[in-house]
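With one protein chain held back, the other chains of the complex are shown just where they sit.
This part shows chain A:
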């Protein structure tokens, strides 16, 4: 299953399904909750056509403050209403001092943060009555770390029982920006917990820095890392994220096709077993 992030810019094309044919769609519930009118109709049309996965933005699971109960209540009813198969979020925070910052901020890799986050994930999972798939975010600086990123993630996953959303492009970017080996990092993750994969484009803005833009085609070395990665895991849904600098649909379709071909080759054995 290779899906595409649903965006207003190409909603018509996805609904008509003539130029682009993802196996499923993904969107952020925050962008579609409490909405009526034109976009509500469009959402209903696209949801009738494709299976839906949701990828949240505002849960801010690493925040010092308590989760927003009202927000969670809406998320729960939204996930039920649209029969959402996977709800994913980020190993990150975007809110502090009760103020939203609308960006995914890096958690300090520290034991107190890992314990806090694991507790929060459990709390949300219990409330929603479903596991969360937590994405390893791209980040541009560590914040006063006391442990390695991999130990931090493993600790959170193990203690909370959550699943992982492996964004291969994020790992590629982080490995470049923080000078580590992407394959070695992936090998050390609890790979049996990977429930979902993201793929996206990036941009190198200086000799030392790559930005996670979601505004470019997937880079070749990220395809290579993807191919290597999926050999290590069981088949899971794969999503192409394209949020900016939207190209013509055939270009996006070509990326979907390339991803599908790789999945088919690497997961052939699983398909036969299944």
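Keep in mind that, in the parts below, a residue touches a chain if its C-beta (ideal position, glycine included) is under 8 Å from a C-beta of that chain, and two chains touch if they have at least 3 such contacts; residues count from 1.
Operating definition for what follows: contacts and distances are computed from a predicted model.
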item	value
Name under which UniProt lists the unshown chain, selected from "Cytochrome ubiquinol oxidase subunit I", "Sulfite reductase [ferredoxin]", "Xanthine dehydrogenase family protein subunit M" or "DNA-binding domain-containing protein"	"DNA-binding domain-containing protein"
Touch with the omitted chain, as defined above, among A:7, A:45, A:110 or A:216	A:110
Absent chain, residues of chain A that touch it	30-31, 33-41, 58, 62-64, 68, 71, 93, 96-103, 105, 107-108, 110, 112-113, 116, 140-146
